[in-house]
Each structure stands twice: as structure tokens, then as C-alpha cells.
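All protein chains but one are shown in place.
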Amino acid sequence: MFAYIIRKLVYNIPVYLAIVLLVMILLRQRDPVAGLLGKNADAKDYAAKKQELGLNRPFLIQYGDLLRSIFTFQFDEESWTQPGVTVGEKLVEAVPRSLALTVPALVLTSLISIVVAMISAFNRGRFLDKLLVFLAVLGMSISFLVYIIFGQYFGAYQLSQWLGRPVFSIHGYEPGLVNWAYYMLLPVLISVIVSMGYDTRFYRAVMVEETQRDYITTARAKGATRGKVMFVHMLRNAMIPIITRIMITLPFLVTGSILLEQFFGIPGMGYVLLSAIRNNDFPVVETFTAVFAGLFILSIIATDILYALFDPRVRLQ
Amino acid sequence: MSNQSAATQSSPPPAEAPAPMVRVQNLVKHFPKRGGILNQVIAKVHAVNDVSFQIRKGQTMGVVGESGCGKSTLGKCVIRLHEPTSGKVFIEGTDIGSISSHALRKIRSRMQMIFQDPNSSLNPRMTVEATLREVIKLHQVVPAGEVDAKINTLMTKVGLRLDDRKKYPHEFSGGQKQRVGIARALAVNPEFIIADEPVSALDVSIQAQVLNLLMDLKEELGLTILFVSHDLKVIDHFCDSMLVMYLGNIMEEMPCEDIHAHAKHPYTRALLASNPVMDPDHRAELTVLEGEVPSPYDPPAGCPFVTRCPIKTARCEQENPPLLDHGNGHRVACWEVKLQ
Amino acid sequence: MSMTDRFFKTREFRKLFRNKSAVIAMLVIAAYLFTALFVMCGGITRETCDTVVGQNKMPGFFIQQTPEQRYENATSKFLPMVQRALSRADQTAALADVRLGQERVVNKSAAQLQAIIDRAIELKNELNQSEDLDADSARLPQLKALEDQVAMLKAPLTGWSRLMQNASLVLGTDAQGRSIFLRGLYSIKIAIQIGLVTAAFCVLLGALLGAAAGYFGGWVDHGIVWVYTTFSSIPNLVLLVVLSYAFTDSEVKDTLLPVYIAFGATFWIGTCRVIRGETLKLKRMEYIQAAQTAGFSPFYILVRHVIPNTAHLMLINFSLLLIGAIKSEVILSFLGFGVKGQPSWGIMIRDAGNNGDVVSGFFWEIGTATALMFALVLAFNILSDALQDAFDPKHV
Partner (left out) sequence: MKLDCWRTEPHVPLRCLRHSFLQTFLICLLLVPGLLECKQVMADQPIVLRLPMPTAGPNSLDPVRGSSQYDNIACGYVYESLLEYEYLKRPFELKPCLLESMPEVSEDGKTFRFKLREDIYFHDDPCFPDGKGRRLVTDDVFYSLKRMADNGNQPKAWWLMKDTIVGFDDYREQQNAAEDFDYDAPVEGMVKISDYEFEIVLAQPFYRFIYTLAMFQTAVLPHEAVDYYKEKFSKHPVGTGPFLMQRWDFGAKLVFVRNPSYRTMLYPADPGLNKDGSAPYTGYKEDVELGFYKDAGKRLPLADKVILTMFAENQPMWLKFLNRELDYSRVPAENFPQAFIKRRQKLRQSFKDMGIRAVPLPLLDFIYNGFNMEDPVFGGYDDKSKWLRQAISLTYDLEEINQAHYQGINLIYDGPIPNGMDGHPEGHQVANNYRGPNIPRAKKLLAKAGYPDGKGLPELVFYTSRQPASVEMAMMSKRNMAKIGVKMDVRSVDFATLSENLRKKTCPFFGLAWGSDYPDAENNLQLFYGPFKSPMSNNFNYDRAEYNELYEKVRVMQPSPERSAMYAKMRDMIIEDVPVIGAMARTRFYLIHSRLKNFKPEETFSNWPKYLTVQEP
């Protein structure tokens, strides 16, 4: 197992190098200097700024420097748009906010959609199943953006008007558990509604496949109750695809949700990232991408390991 | 038709033995097991372990053994679907291991394979006709104008109706599919065919039909066949001689004449015993194998069969017995079976 | 040809055609395709979509508006246009120039027109004394009179132009007074175009690379897996935005190239993965071994035996990618990196958001875009479900 992890890590080094390289090249299609200087700068200021940002160094040196800072966890380069704030500080500040939104959303979505999927799979072919599947497809066919615009208007504003006081925040963010429900619940619910369709369908398919397996029939034949078959036998065996799916989404928790964050004024990672891209804030985009890619690779490896833990048939070689 | 061709080919075999069609020399096939930090090879599965034998032209050689004993791997190595780790395979004197992949593709027309699972051995997106045409065209078996006629001939030969030309594999029954597989193998006029458990996936009633078809074709076309099966009965019925394999090693090679009387190796005898036999004379002998099949990664140092052998001695655990010739094409690898 | 023919006659396809909802979905898709084709052939041009056809934010279905809105309708577009034209030195030319959608100035002398306008202005001034027309029902007759005066300025519409004018107003107008209906229809073309191009490109690329990786294994496999791991380890949005940013030469032309590039670079990965997995499975199939035994070249086997047997996956992926592209376009356009210079559903939803439509209870633009997109995506969702049921029942 240990050897496997090490080997996977070694194997992913070239992937990692390529990711960083790709992002750097893509970003450097644009010139950030002019934007940072404003419109009154002259050529001398321009050159000085370029020098200051280190953009006139050879590309490979910039690449090497970035890699060094990533591998030594030195995220102390300053953000270009927000002077005096290091990239690391930005990450530390923004990521928890994104997590406060995405983690509950993931948990809720997974729980609800697994339950719905089980109900659906168990009533396979019946009206209830068809209804649930249709609802899932229906939900998937509406744009995320529309959910947000309507959600904010009806869910936050109209509801508050109707109740005479705010229930969900229209916009804004405060840290702390006490404030969580007020600021985060609505975005979380919107995000749950949006992703429910996809997850339910996926989990249903997994469950349906499980119901067709022999051991389920055997269990039923042995006289196990419906509920027991459903929860004990089926769910346990369906754990693998479920875990895989959840594991694969884990790194994306960190990126947050750009649209939700933008609309609800939650200055999480998506928000920070988008404005960094828009303002050509290279250090922020580069570092964040690198961190994300690292998490992504680690989570893939972790998924493999969990596989082995949960499924005796899988052996890591 | 088969009657007629049987008549033309039924002349007795020539007195002196013909040159071997296939000669396998010290064939070894290891599958590596990878692991460790750098994914290096840390162990090997000895699927085929130093196997040598030869098949004379027109002969049928059966390979029998339990599943996992390496018999299919042996077949695939012979036709070079698998690259052998070492050892040589000669087809009529040509070492197919040493020729280029281009030349190999050419020589492939002389040897063909019939596969085990009729459901997966045919491309589900191709009709019978397309499947056959493709092969015929590739090797330019007949001039372009005669391809259709050739297809018809083939289909008739394997007992398919000509209306079925445009049908897709899923429209056939298992037996019919296997007939298509046979027709595909025959399409290039091969001299040597490897039949890899050709009937084991079929219903018993169909098995006989297909086997009979194969026998007829063998007679008619004078084919040399390497017949892989786990079923001693089938081998006995179909082959001229047979190899008994265990853990990648040949345990015994013998002609298929009254095998119950001749079989010497304890493993062969055990196999025979596990097969219910119609002959009441042999009913008494019922050996049940005990012990476990050793891991193919870690075969015993001595005789591979030692863990389960009812007649093992101390020597068996130390040294691997050589395959000794007992005359009459009979070879046995066992310390306890004495030369006669 | 015969190949595809046979493909469509397979059991799976028959199963597909037996699925009623799938057939309905296909009909819906066909209708969309037809509309897209109609637009592409010049049925609705970008100019048509950009033409102001009436007052800003008119509700659809010719719903009666509040008195204040009616006042705005009457006074703010056509009336000042005619008024301005009359004040020009070259009156006739200027009058001929006046147009609002299909509406033109009625064929009357300048003096007559002036008289109508004078009366209208008079009414307007009277109405202006009211604090709030909505609450002032006594003024309604005057408002009606004003509307009549403005209507008198317009040449009566007949035949085709009447039909066009009615059609363009049927779902109301957006914040600039452009027809929501026409813009919605035009967006079908954009959506289909983006969907088809992206899906076709990504499926082909993904299938080819995936099959090659799975079939040849070794370094080819390592290389391809390496490339797609790299791409998929970059947050999707960063990649999309940075790509479309990097490749936008900022010109507002009808090129959708940045969108294609952004989607093309990211969407092939899923297909590639699936096809690679399938190829690994197929590689163990005996008919592939049979083909090898028969002496076919690896490339031939790949093209003739492997790829055709992944066709069902390609089809399913195609429809999934299509949906993905259409939905992503909305997000990308909203963020300002997508379609430019022409309408699309994303642009319409974005505009509706930016123009405060929802907040002020004007749901026509966002509703139209959402409904049109909803129907198409739903149809494709149902179709791809049916495809999966038919071809790949075990697919999860």
C-alpha cells in the first residue's frame, strides 16, 4: 500500500509539472502590467513594473520559482491586485468560506439523493420510480443561473417579505456557526437542488445494478426483509461507486461555486479566483491552480486506497 | 457432402511418420506480477513452464488440465497471440518467433484459431458475410470475383444456411455462432488450427454436433489441430494424442487409445477418476484429490503436483521429475512411475 | 452508408424507437434542428434580432399594461421619432427613415402629421399633470386618446408585415425593445451550433485517443492518460475562463471560436476515459484476438473492430456533451467569456439579470430563454437516457 502511494505520487509528478506549465503559459497570453498600472503610466513605469513583478525574467526561471514555492509550501508571494496580501493568506481566508458552502451542500445532496435513489431503485419501473426519474431530469434541464436568480429573488427576498423578516440572507457573509444558517443555507439549498438530479440518477443506476445481482435475490430468498436488503446488503455493496463519486468531487469543494459566491456575496475561492483571472492576478491563479491540482491528484490516490479498503476484490498493485 | 469427402480422404495414413507440422521447444511463458515502489516485476506466474512437444501433420493433439493450468496460454503462445518468454515454436520448420511481424501476419493464414466463447468471438457489428469476407480479402485467398462463392462454400461446409449470410451474430444460436467461428478459421485454408475449448461454452447437445463437424472437417481438409479442453472425454473422443498439463507443466503425454488403461501419472488418473465414465469396468477406481493447488506465483520446488499427490515421496518435494519417454509416444513426468 | 443503415436496424435501435418518450424527444429535437436550419438559411438574421420592434420591456401575449407603462409606450418611441423627423430640413427623407419594427409613418402630409403630433403633445402635457397615472383612473380616457393619436401616425400593417410585427411582439420585448421571441429563436441556432460542433469534435477526438490508448497500451496509453489527467486536474472553470480569455482576440464578430476552444479542450476527457475503458474491455474480446490471428494490422483492427463497437458509447456521450455544452454556454456567457455580438440563451438570461427583470417581476426574457433551453435539454436528456437504456443498460 505504502509503495503504491509513493509510486502513484512519483507517477503524477510529470502531470503536476505539466499542469503548472499549462496554466502559466495560458495566463501569459495576456499582459497584466498595463492593467495594474492604470492609464497614466509611461513606458518607464511600465518597464519598472514589469521588473517588479518579475515578468521580464526568462520563462523557465519563473516556472522554476513557482514550482519551488509550491513544493516548499511558501505561498508568500503578494497578490498583484491586492498589495500587501500574500497568496497564502488569500487562500486561507477564502477556502473556509467556500467549504462552508460546498461541504454541507455535498453532504446534503449525497444523503438525499442516495435515499431518493434507493426508493427509486426499489420501486423500479413503477410509477414512483418514473416520477422521481422524470423530476431528476427536469431539474437537470434548467440552467444553474436561473436557479440562482430565482432562488435569490423568491427564496431570500420574497420569503422575507412574506414573513416580515429576513429568513435567508440575500447577500453577504459572516463567519461563525451561529451565522451559518442565515447566510449559507439558501445557497446550499440551491446547490442541492441543482446537483440532486445528477446524483440521484447516478445512484439510482448503481442501485439498480445492485438489485439485479444474485446476492440480493439470495438475501430475499433467505427471507431478509425488504428494508434490510435495501439498507444492509444493497447499500453496502453500492458503497464503492458512491464513495468514488464523492471522492472525485472532494477537490472541487475547494473551488467553491463561482456563480453562487458572486450572487450571494460570499468571498470564497470561486469569487477570488474569478476576480484574479479577470484582473490578471497571476500569483493567485497559479498558486490556486497548483494547490487544487495537488488536492485533485491526492484525492484520486485516496479513492484508490478507499477502494481497496471497502472492496475485498480490489487489490492495489 | 461430408460423406463424400470422408470417402476421398479415408486412405490409411502412410506407414512412416510424416514430418512434424508443429514443433514446440522449451516454451516458457511467464506473466509478470508488478509491485513495489517503482512498479517493478516482483514475481512471475509460470503459466507455461518449459514445454516441448510436437504434432505431426494431420494429427490432433489434445491439451487437458484443470482451469488455470496454462493450457489456453500454451495455445495462444503457439499461435503467438501471446509472446512467449522463451522457447521456440516451429511451424513446418519456420521459427515463428524470429520472423518479422509483417511476415508473421502472412504466415498467419496457415494457422488459425477457434475460440472458446462464441458470444465474444464474433464482432457484434458485422454480419457473417462481412466477417468472412474481411479475412478472405486480407489474405487474397481467392480472386476478387470468387469471394462470394468462397463464402458460400465455407458456409455450406460448416453447415450454415446461405440465407444467414446477412445475419448479425446476435441472431444466431451459440452453436451456429461457433460454426461461424469455424468458418472464419477455415476461410484462409489453414493447415493448422488451434481450438481453444471450442465446445465448452455450448450446450451438451450442441457440443456433439460441433465436435462432429470438426472431426469431419479435419478428415476432409487434413487439418492439424491443437485441441485445448478441460474435458477428458472430449479429448479422448476427438484427439490422436494428448498432453496433460498441471501448473504449466506437462505431466503426461500419451496417445488417446484406451486412456484408462494407459494413464500412468497420478494426476491423469485423478482426472480420469473425476470423470463419470459409462464403462462399468472402471467404476471401482475413485481417487479424490486432496490438498491445495499451489499458488502459481510460488510453485513447489519439486514436482508441481506434490501438494496433492497421493503417492508422493520425499524425492518429489526436492526434485522436479523429468518427462521420461515410456515408448510409443507415451511420456510421463513422475518419479514413482517406473520405466517399463 | 450500408454500415450506418445496418447500425440503425440493430435491435438496440428498434428498442429505442419503441420508447415513446424518446420518440417525442426526437421530434422535439428535430423541431429545434429545423428552426436552427431556418435561422442558418437566413430566416432570422442578427440584424433582425437587434432591431427595436417596440417599447422596452413590453410583456408578451399582448397583455395590457399599467397606465404608466401605456403612457411610456405611447410617448417614448414612435412619437419622438416622427417629431424629430418633422423638424429636419429634409422632411420626406427623414420621415421615410422612421421605423419601429415593421411600423412606418402613415402616408400623410407633413402638416397632417404635425397636427396629430400637436394634439398628442397636448394630451401628453395634460397627462403629465397627473402625479401617478396608475392611481388616477380619471385620466384613462385621455390616455386612450393619446394612444389613438400615436396609432394614427403609424401606417396600418397588412399581410406579412402585420404577421411579422405580431410575431415579434408575441413574447414581449427586452430592455432595449427588441423582440424576445426572435432572439429566443435565433439562440436556438447558436445553441445547436455550439452543441453540435463541441460534441462532434470532442466525441471524435475522445474516441480516437481513448481507443488508441486502450488498444495499444504502453507508451501511447501513458501519454494519453497523462494528457487528460493534466487537463482534468486544472479546475474546470479556470481552464474554461483562461482558455477563452487567452484565445479571445476581443473582436465582437460572430465567431464562436473561443467558446469552441474552451469546450473542446475540456470536454473530450470524459469521452476519452469511457472509450479507453471500453476498449480495454473489448481488447479481451475474442473477436479482437480472432482478428489478430487472422493477421490484420493493429490500425485496421482499431478502426474496423474496436471503434465501431464503441459507437453506442459515442452516441450517448455525444448527447451528453451536447447538453453540457449548451448549459455551459449559459454560464460562460454570463461571466462574459462566451458568445458575443449575437443573442444566445446565456446572453438573454444574463441581460434579464442585468436589467433587473426578475426583481421587477418581468419574467418574459428569462422565461423565454429558460423555457426554450429547458425543452431542448430535457429532450436531449430523455433521448440520452433512452440511448443508454437501449445500448448500454449496465452503464451507471
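In this document, chain identifiers A, B and C correspond to the written order of the chains, with residue numbering beginning at 1 in each.
One rule holds for everything that comes next: a contact is a pair of C-beta atoms (placed from the backbone, for glycine too) under 8 Å apart; a residue touches a chain by one contact, two chains touch by 3 or more.
Values in this document were obtained by computation on a predicted structure and should not be read as measured data.
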Shown chains touched by the chain that is not drawn here: A, C
For subunit A, residues in touch with the removed chain: 30-43, 45-46, 48-49, 78, 81-85, 90, 93, 149, 152-153, 156-157, 160-161, 163-168, 170-174, 176-179, 181-182, 185, 262-267, 271-272, 275, 278-280
Absent-chain interface as seen on subunit C, which is shown: 47, 50, 52, 56-57, 68, 71-72, 75-76, 80, 88-90, 93-94, 97, 127-128, 131-135, 175-177, 249-252, 336, 340-341, 347, 350-351, 353-360
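The rule we apply is simple: only the chains that are shown with their structure count from here on.
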Chain with minimal offset from the mean of all protein Cα atoms: A
Where subunit A and subunit C are represented by their mean Cα positions, the distance between them in whole Å: 28
Distance from the mean Cα position of subunit C to that of subunit B, given in whole angstrom: 62
Junction residues of subunit C, two or more chains touched: none
Subunit A residues touching subunit C - in the complex, by the definition given at the top: 12, 14-16, 18-19, 22-23, 26-27, 29-30, 133, 137-138, 140-146, 149-150, 153, 157, 202, 205-206, 209, 241, 252, 255, 258-259, 270, 273-274, 277, 285, 288-289, 292-293, 296-297
Interfacial residue positions of subunit C with respect to subunit B in the complex: 6-7, 10-11, 285-287, 289-297, 304-305, 308-309, 311
Residues on subunit C engaged by subunit A in the complex (per definition of touch): 226, 229-235, 237-238, 241-243, 245-247, 327, 330-331, 334-335, 345-346, 349-350, 352-353, 358-359, 366, 370, 373-374, 377-378, 381-382, 385, 394-396
